[in-house]
Structure formats: structure tokens, C-alpha cells
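Presented below is the structure to which this report refers.
With one protein chain removed, the remaining protein chains of the complex are shown where they sit.
Then we have chain A:
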Amino acid sequence: MHALAVSGLQKVYEGSGRRVEAVRDLTFTVDAGELVCLVGPSGCGKTTLLKCMGGLLTPTDGEVLLEGRKVNGPPPGMAFVFQEYGRSLFPWMRVAQNVELPLKQKGLSKSRRRELVADALESVGLTDAADAYPWQLSGGMQQRVAIARALAYEPQVLLMDEPFAAVDAQTRADLEDLVRGLWRERGITILFVTHDIDEAVYLGQRVIVLSSSPTVVREQLKVDLPDERDQLHTRVAPRFAELRTHVYEQIQAAKRGAGAVKTDTPPPR
């Protein structure tokens, strides 16, 4: 059984006499423990897709299965990390309270909550910031808090919606390594949505390339880079360059509206 299975997903927005088909027909799966990146041209319905998966939007057709169970409404086994960390964290709560709130809703005991919060904050290197307010922290630190909140929730699948699009390049590199580190350490399943091709190739075990809207899966690409990756060496490896070039071409082709190739195999070396 797949951790996450999306089949025939379609989302049509209807309103004021206009009918917009944001997502046409999406089918893909994510296995337990996998780190999959979704990339696509801008405006290709990535956020719509993610919201359907997270149960925040009801799809027009098709379904999303989380561990074999159909998603209708936010499932307890899924955690979200949003791009807008400043708005996603509650400014009226301290860092630790922000991380703890979803756990209270889960009905966990106080000692268990404290344990999970401390552990999650330690994982993202923010133990010292537990009593600070989010707005006292830098952007990168705020996004770490949001990641800690998701980790403490102990989800089966972690959904990340362009989480590093709003931070500076250096912070971004650190956060990418943090996500890969947490993934390897904890064996969680991550679906990472981004518009950044380099980021997708650097992070993912697999990259799913989406077409432009109305969206379908254009290609699924296995990233055959070694599991040990680092910003310095991985990004200058010839294979990295080949893969990113390939994804880049696919996205350019998607923008032009060229037909999907659907090879699902990595490009030749």
C-alpha cells in the first residue's frame, strides 16, 4: 500500500459564470518513507493539488488516499508546512505554544506533548527559542518553527507547499539540508512542492513534473544521485546538471504546451 495515492484528481473552480479547470487529471503515488518533489510551471495548480490532498479543498473528481483511506477533510495523519510562515504561525502564541496547539487538539497528555515539543524544537535547532514569539525570530527560524510544528504532529505524510520560496538563498540552502536530514533521520514521507528546479533535484528521490494548467503529470523522474548530498558537491556534480537540465527542458516544453512524453525513466547518462 502506498502512503499517498492520488488517482484521477480533477479540480474545477466554478463561479460568476466562469469555469476554470485548474487540475485536469492527476495520478501518482508516494511510497512510505519517500521524499518526492513536485515541480511545474508557475500557475500550474500546485497549491490546488496540495489543498485537495490535505483535505482543505474538495476535488471535483478523483480521490486521494492516505494509507489506503480516502481523504475527506483534513486527515490526522497529514501535516502542512505553508509558504507564508509569518501568517501560518500564530503571533499571539510563543514558539512552544505554536508547536503544542495541534497536539492539544489530538488529545495527547501534557507530559507527552512536552516531550514531542522539546524533541521537535531540538530537531530544528530551536530549543533556545521555545519561549520567544515567532515575530522575534528571523524568517528562516520562523519556518523552522513551522517545520517543528509539523514534526511534533507525527504525521504519516508531510506536505510542504513551496516552504522556502520566501527566504533568502543562504537560509534556503540550510533549510534544504535540514529537511533532507530530518527525512533521513526520521524516515518520514515527504511531498515537497516547489517551483525551483534545482531545489527539486537536490532534495528529491523522485521528481514529478507537472504540465501547465489544466494540470496533468508530465513526467516522473527518478533522481539517481547518491543519498549523501551536500550543497557544495552535489550541485556541481555532472549528473546533477544533467538532471536539472532535463527537468528544465520539460518545464519549458510544458509552458509551450507540447505533448507529454511520459517516459518515467531518468535521462541517459
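Please note the rule applied: contacts are C-beta pairs under 8 Å (C-beta built on N, C-alpha and C of every residue); 3 or more make two chains touch, one makes a residue touch a chain; residues count from 1.
Keep this in mind: contacts and distances are computed from a predicted model.
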item	value
Options "RagB/SusD family nutrient uptake outer membrane protein", "ABC transporter permease", "ABC transmembrane type-1 domain-containing protein" or "Carbon-monoxide dehydrogenase large subunit": UniProt name of the undisplayed chain	"ABC transporter permease"
Option touching the unshown chain, where A:A3, A:V64 or A:M78 are the choices	A:M78
Option touching the unshown chain, where A:L66, A:L137 or A:A254 are the choices	A:L137
In chain A, positions touching the absent partner	51, 54-56, 74, 76, 78-80, 82, 84, 87-88, 90-93, 101-102, 105-106, 133, 135-138, 149, 153
